[in-house]
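One structure follows; several queries about it will come next.
Here the complex is missing a single protein chain, while all its other protein chains stay put.
Take a look at subunit A:
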Amino acid sequence: MKVGVLALQGAVAEHMRSLEAVGVEAVAVKRVEQLDELDGLIIPGGESTTIGKLMRKYGFMEAVTSFHQSGKPLFGTCAGLIVLADRIEGQEDAHLQLMDMTVARNAFGRQRESFETKLPVKGIDEPITAVFIRAPLIKSVGSEVEVLSEYNGEIVTARQGTLLACSFHPELTDDVRLHAYFVDMIKQARA
């Protein structure tokens, strides 16, 4: 199984390390042609404005949309979550618009409000260590979206079919259970 990490900007190496730790081959994706050989794709944390701009510039909007339409799973973390969302609060345009949710950018405030905490996630036994950095929140979701975790009553992890999104950074810890969860989604999609 090969899983890509979109490598236009952001925490690419960390996601690749986490993927390798759960036993799959990780590929840094810089060109759309590379998507053909992949079974799933992670859109990493970084700056969503930068990643979105570079995705548009290099044809990733169309390519990732058809990747999704072919049934292959996508996982967006932090900026990646923003890129997946249908709607971004306070902005007229969004990016991929694949996941039925409204997100708020920098929802906790500035960097000094960034934090880490133990977070229970549905489908994972014990709470995971979640690192929130200038993190977004999911303000509302459509009926097809399953909420997997909340922090202080706000949604921070969600799934819609083959789409997974979280506001925090599972790739910044040694806890790879959310990556394992995503790899299980890919296995189900392939089955």
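The working rule: a residue touches a chain if its C-beta (ideal position, glycine included) is under 8 Å from a C-beta of that chain, and two chains touch if they have at least 3 such contacts; residues count from 1.
In this section, contacts and distances are computed from a predicted model.
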>> So one subunit is absent here. Using its UniProt record, which name fits best from "Hydroxylamine reductase", "TRAP transporter large permease protein", "Pyridoxal 5'-phosphate synthase subunit PdxS" or "Polar amino acid transport system ATP-binding protein"?
In response: "Pyridoxal 5'-phosphate synthase subunit PdxS"
> For the chain left off this view, which of A:V3, A:A26, A:V64 or A:A79 is in contact with it?
Replying inline: A:A79
>> Touch as defined at the start, partner being the missing chain; which of A:E113, A:E144 or A:D184 qualifies?
In response: A:E113
>> Counting contacts across the full complex, list the positions on subunit A that touch the omitted chain.
In response: 7-14, 30, 45-47, 49-50, 53-54, 57, 78-79, 105-106, 109-117, 131-134, 169, 172-173
